[in-house]
Structure formats: structure tokens, C-alpha cells
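Of the protein chains in this complex, one is absent; all others appear in place.
We just call them A and B in the order they show up, numbering each chain from 1.
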Amino acid sequence: MLYFIAILFVTALISVPLCRWLPKNGGWFLALAPAALFVYLCDALASFPQGVSGQTLPWFPGLHISLAFRLDGLSLLFALLISGIGFLVALYIMAYMSGNARQGLFYAYHFFFMGSMIGVVTADDLLLLFVFWELTSVSSFLLIGFHHERAEARRAALQSILVTGLGGLALLAGVLMLGLRCGTFRISEILLGANHQAFTVPILAAFLLAAFTKSAQFPFHFWLPNAMEAPTPASAYLHSSTMVKAGLYLLARFQPIGADSPVWFWSLFLAGACTALLGAVLALRQTVFKRLLAFSTVSALGLLTLQLSVPHPLAAAAFAALLVAHAFYKGALFLVAGAVDHAVHETDLRRLAGLYRLSPFLVGAAALAAASLAGIPGLLNFTAKEFLYDFWGRAGSLFVPATLILMIVSALYTVAALLILRPFFAARAEDAGVPLTFHSLDARLWVGPVVLGAAGLLFGIFPQRLLQPLVSAVCSAMLLTDEPVHLEAWPGWNLQLALSLAAVAVGVLLFVWRAWRPLRKARLALAVETFGDRAYDGALRGLFRVAHGSTRILQHGYLRLYLLVILLATVVLVGVPLTAAVSHLHLELSLKSVRIEEAFSALLVVLGIMGTVHSPSRLAAIISLGVVGYGIATLFLLFGAPDLSMTQFVVETLTVVLLVLAFRHLPEYDLKSRLAVRMRDVLLCSALGCVMAALVILANSFQLHPKISSYFMQNSALLAHGRNVVNVIIVDFRALDTLGEITVLATAGLGAWALLKLRPRKKEATR
Amino acid sequence: MNSLILQIAARYLHPLLLLYSWFLLLSGHNDPGGGFTGGLVAAASFALYMIAYGVEQTRRALRVDPLQLAGAGLLIAVLSGLLGMFRPAAFLTGVWIAAPFPVWGVLDAGTPMLFDLGVYLVVMGVSIKLVFTFAED
Partner (left out) sequence: MTLILALVVGGLYAAGLYMMLRRSLIKILLGLALLSHGANLLIFTAGGLTRTHAPLLPSEGALTLAQSADPLPQALILTAIVISFAVLVFALALFRKTYETAQSDDVDLVKTEDEES
């Protein structure tokens, strides 16, 4: 798998130059990458269950993190959808963005996203999963904000990355907790270990937050409809079949160990049900084609989440079938929406009419996909719904609520399907405004929808041949059993069929009665629709306010106060442990051992300090500072450091010269602080002085390690041909340090010179 | 500043101090001294000259831009480190040659001395540049 991900990333890299070179047909070559992957995956599916393959490369061996990939049934299902639909979308982009100078860039983002998504569904390492998860967030940010010249696109992109980024952080916390708890980061080992206590409530909460934000579950559903700012191919790909399903993948992957907790069931059931109903109701309010599809996607994601709440072979089969069905019909519908927009430049469903004139293929694809959405028998979505009814029919007390939710959602889907189909067949628009102008339709714009629509039909008619292998592969991966699942296109006359047909009939009736009219006008519905957005805005505003406030408190800009904080912290953190160590100190209090010249030098330094601090004139202060330096130089000389002494003497001289030269231009100084402030500072600084003095004495009375200087003393003449050990250390033993230091020196000099000498060039003068 | 005493003193002290700074540099490997100290003494010598004669004249006496001195010093230091890599050995490994030299006896020279020359030039160049900068300001 690593190779395929690498190929996709490389494809992303070469797509910009390739599209510049072949602006018309570059996409054919780029589409080869997902096509190859799709063929490979089909082959893997044919050889299933031997097809479970893994690949592991070391990454950070010291941390036991590896590039581990594993392709089991669940991964296969998702990877097939990602590569297959990715291939169709790649062809579609060629026509949709033809003539656009940024087509290559769009391809680059598309393949970048595809590679990340394949990584998410095949990673077998928790941290690797997290890395790819974040990459999908980043790449989808780029895709949603592709039209970055528009403020709405920028806002939508930012919103999506903030919401999914929040989930990403939660996922990081979750995988770290899970990995540390299980002692391994390998996902397959964690699942096979089947440690049912592995998912504690915090881990579970982190995973759920990650999945719910990514899959736009209530209450994080609001970012998905806004993300319709993305170019339509990206919407079709990200928001119908891939990215939003990453959250579902995460839930399905960890269902075996997560589902034991009642928290799992209730969160998934309630969030799924809320999302499904909310999305379906709000979808009818929409007048813009893509937004209607977006809300119905939110609803479908809710149904899928609901399906993951209980671990059961039938539920898993229903989940897989519904996932495939949704990817087919929603992908097709999004692509149709894009084609319509491309051909007539109108996105409002109320103003669209007579679209049957565009292309019979496009109309056929739209009809098939809409029929699947409505759940007409013979199409895949119908088969999937049968599973749902069948499963919930056996669920005991949950039968009534779950079936009710399903029926309501199905009826509303029927209305949505009819709303979508109306402009294709109606001669007159609901809101006839400016007459539409029809442009010719490139064949590559209807190939994708036709393939997806036909796939929905074929899979619906021959579920045993086409869907069966996928479903059983998913079941074996999710439930770790090989219980066979039977699929049939026509279940015969039974309760499920009656419920399905009843829902469709109710939907048709609602359409005839124009049930969406009051919804579009109701202020309550508007409030519900924009609730998430407003909460997001409020949270963002609050965050900014907190950031602003804390910055104002912490970054106040007073050097003194920063220093005071450091000073206090040092006095407390170093001083308190020091008081404990004081008893170990052996103070040589006798002054007999002090020689007169040493005492004199120390006195010189002290006098210099006092002069520097107390002097009322800056010249006197500078000279006092020089006295301090000379005193220290004398001390160096007295204690066996002639090199230091010389250097210190010269440096001090140069410093005094420079200070005098510079201070000519600075004002005389005066007392600026109040007496109380100065007294406080004197106290604090004296405390620090005591701490430092104690530290020096303490450092002198302990020797923790043998001195490495012996090595330098022994080898200086032998290895480095020098007898001045200090110099040998500087230019030979530790020459790299010295090289760094002279670089700093040169940089500081250059900086000081640039600060004073470089003026912004006056443009008028040079011209 | 036009002090005759200072000017005459500087005229005679300046070459002596420069000579002393070279001595410090060359003898630094075996006796107190070295690139840092030598470079500072050279800089101090030019500072003295500048106080006596002014910036312009000192700049003419120096002939090159002190920043170029510093850059050359950095370059020499890096190159001296690269020389050791031909052995092959790690960057900045010292390479020594002992060759017979007329009058002197045996010349014992190595890349660390070259490195020290780089240090000397950097310290000297930067210090002089700073003195000039503040004097002109």
C-alpha cells in the first residue's frame, strides 16, 4: 500500500507541470494512478480472504512506530470507493476545469487528498492513522478553499479545518491513550487482542469526537453544507464518498472493542438519529442544488452512524451496502449538479427547467441516481434499506423508534429525489426568471454520473454477484467472524417491502402537496439550520477574546515586569532547595588564606559595582564599569588564567571606548522610578544575589563527575601540538563551538552596523 | 580630536601593537595569547589610531573594509576545517605537518593555526567595524 500512496503523492507533485505541458489531455495520464490502484484492489478482493495483506517498514524504531499498512475487508471496501470514484472524478475534472489555469493545482490537491485518504483506511498503526487523518483535513482545506478569492470559500475552508482539526486533536489524544493502554500502536494487534476493557470512557469520547466532527454528525454537522463552496468535483469526492466517511471508517474499525460500552451505543444511536432526521428535513428547505445534496449527505451519514451502534452481522452488512449505495447515488448526483451548473450556469433548483435537452445520458444518470435515493426497488439503495428494516426488525424494543426514523427519512429522501428530478422533466421552472442558456455538454461530464448510476442499478439487480464479496469481507473484518450473509435483489412480499413502499408513497404524497413550502418559510427551521454556524461563530469570537485578554495580561511589553517574574521564579525555585542544602556547606570563614592582592582586586570590583549603580553621571558610570572589568581581569591573572586576563583587559578597554562614543548621543540619565519601587527592587535583587552566591559556594563543595580537563591536559601536546591548553581547547578540541561563536560574533557585528548605518533607500533620490 | 602627543604616540604605538597582536596570535598555541586576544589587541590598536587621527584616515590606513576581514576570517576558519576532511577525518580535525625550515629548524604547522588566524580576523574585523560605526554615528 505504501507504494500506491507514494504513487498518488508523486502524481500530485507532477500534476501541475503536466497540466501546464498538456493543458487539454493531461488528466488522462493522471487518472492512471487511481485506475491502477482500483484494478489492484479488485484483484485483492477476488482473492479474498487470502487478500488480507500487510506491509511494515520501520519508521521510528526507537519508539516502536512503523509504517504499517494492512488491507482487510473493511479497508478494501473504502479503498475501492476512494480509488474508483477518485478515477471518475479525475476524468470529470478534466472537462469541468478545462481552460482554468489552476487545473493542475486542483489535480495536485485532489491526488494529495486521495493518497491521504487511502492512507487513513489502510494504516495499521495508530499514529500513522492520525498522520493521514490530519493530512486529509489539510488537503480538504485546500480543496474547499480552492476559490480563495471568495470570502465565503475562505470562511468555509477555515471552518472545516477548525472543526475537523478539533477532532484531529481529540484523535491524537485518543490514539495515544489507547496505544499506551494496550502497550502497542499496531491496530490489528489491539483488535485481535480483543481487550474489551481497552476503551475507557475518555478514549471512547476522544474517538467519538474525532469521528463525529469528521463525519459531520450532529452537533458538528454545520461545516459540511458550508463546504459546498468547494468546486463541485471536490464536493462530489470529499463530501459524498470519501472524507466524511473517514469518521465512519474510524467507528467501524474500532467497533469490535468499542461497542461493549453502553456509551458507544447511545452516542451513536442518538447522534445518528438526530443527524439523519435533521439532515433530511433541512434538505427540503434548500433551493441550491448542491446544498440540498449536502444536507441529504448529512442525513445519510447519520443513518450510517446509526447502523454502527450495534455490532451484528446484519447491521454490518447493511452498513456496507448503504455505504456503497450512498457513494454511488450521491457521487452521481453531485457530478450531475456540477454538469448542470457547467452547462447552464444556474444552481437554483427553482429556476432550472427543461434540462432533458442537455443530454439523454445525463438525464438517465440523474434519474437512476434519484431513483436510488428514493429507494425504488431494483436499485442498490433499496437493497440496503431492506437490510436496515430487516436488522432493526430483530432489534426488539428498538424496532419501533428505529423503523420510524428510517421511514421518515426514506419518505423525505423521496421528496428530495423528486425535487432534484423536477427541473429535468418540467418544461416550466417554478420561479421563471431569466431564461436559461444551454451550453454544449462535454462527454466527460456525463461519463462519471452514468457509470455511477448504472453501477447502482447493476448492484441492485445482481447483489449476490457484485455486492456479496464486499459485504462478507466487511463482516469478517468488523465482527471477526465468517458468518455468511445472504443478499437478494427481490426479497419477496414481506413486511420490509411494505414499509419501503409505504415510505416511497408517503414521499410522493408529500411532494404532490408541496410539503417543503412551509419549511422554507418557517423561521424555526431557519434558526435550526443556522444554529451550528452561529455557535461556531460565537465560539470563535470567545476564543479570540480569551486570546486577546491573555495576551494583554501576559505580553504587556514592560521589560521590568518580565524580568521581575524571572527573578522571582529563580529566587523561589533555586533558593528554596538551596536552603535545604545549606547544612552541607563547609564555609572557610577564616580570612587568613586571603592574600592582600586578591582582596584588593575583589575590593576594586565591589567599588566598581557601587560606582556603576550609584553614580549620578553616565560618564562616571561607564568608568566604574571599566573598573569592574579591570578588577575581574586582575582576578583572572591572580588565579592562573593569563589568557582570560589579557582578553578581559582589552575587551574592557574597547567597551569603554565604544560606550563613550555611543553615549555622546544619549541623554543624561535621571531617576525615573519612585523610591518604593527602587526599594522593592533592591530587596529582590539582593535576594537573588544571595542565591547566586550560595550557588557558587555549593558548586564548589561538590564534584559530581571527574573532570574531563585531565584528558585535555594529557593530550594537548600529543594530539594537538600545543602547550597552551586553553588555546588548544578553543581551536582544536572544541573548534566547532568556536566556529559557531565567531559566526555569532560576526552576525552581531553585522547586525549592529546594519542597525545604525543602513537607511531605507530613498526611491526618489536613486531615480 | 587633535592632540599632538596622542598623534605621535599613536603613530609609534600602532605598528608596535599590531606586531604584538601577531606575536600573540602566533605564539598562542604554546603561550598565553591566541586569535581572540590577538584580534582584540589589533582592534584596540586601530581604535587608538582612530582616536588620534579620525575615522577617515584610519580607514585608509586599514585599506580594506573591516567587514571583509571578518568574512575572510570566517571563510579561512571553515576552510581549515575542510582540509581535515581530506584525510579523511571529521570536519575540523587538525592536520599537522612537520617540515624542515631554513634557519628556524623544524616548522611545525597545522590547520588549527589556520583556524586561529580565522578567529583573529573575525574578532579584529568585527571590533574595528563596530568602533568605526559608533565613532561615525
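One rule holds for everything that comes next: contacts are C-beta pairs under 8 Å (C-beta built on N, C-alpha and C of every residue); 3 or more make two chains touch, one makes a residue touch a chain.
Quick caveat: nothing in here was measured; it's all calculated off a predicted structure.
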item: Given A:22, A:525 or A:756, the one touching the chain that is not displayed; value: A:756
item: Residue numbers in subunit B that touch the chain omitted from display; value: 30-32, 34, 36, 40, 123, 126-127, 130, 133-134, 137
item: For subunit A, residues in touch with the removed chain; value: 557-560, 563-564, 567, 587-589, 593-595, 598-599, 602, 605-606, 609-610, 612-613, 618, 621-622, 625, 628-629, 632, 635-636, 638-644, 647-648, 651, 654-655, 658-659, 662-663, 665-667, 669-670, 672-673, 681-682, 684-686, 688-697, 699-700, 707-710, 712-714, 716-717, 723-726, 729-730, 734, 737-738, 741, 744-745, 748-749, 751-753, 755-756
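Here is the rule we use: only the chains that are shown with their structure count from here on.
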item: Whole-Å separation of chain centres (CA-atom averages), subunit A against subunit B; value: 54
item: Parts of subunit A lying in touch with subunit B, wherever the complex brings them together; value: 642-643, 646-647, 650-651, 653-654, 657-658, 661-662, 665, 719-724, 726-728, 730-732, 735-736, 738-739, 742-743, 745-746, 748-750, 752-753, 756-757
item: Complex contacts: residues of subunit B adjacent to subunit A; value: 24, 28-37, 40-41, 43-44, 47, 51, 67, 70-71, 73-74, 77-78, 81, 91-92, 94, 96, 108, 110, 112-113, 115-116, 118-119, 122-123, 125-127, 129-131, 133-135, 137
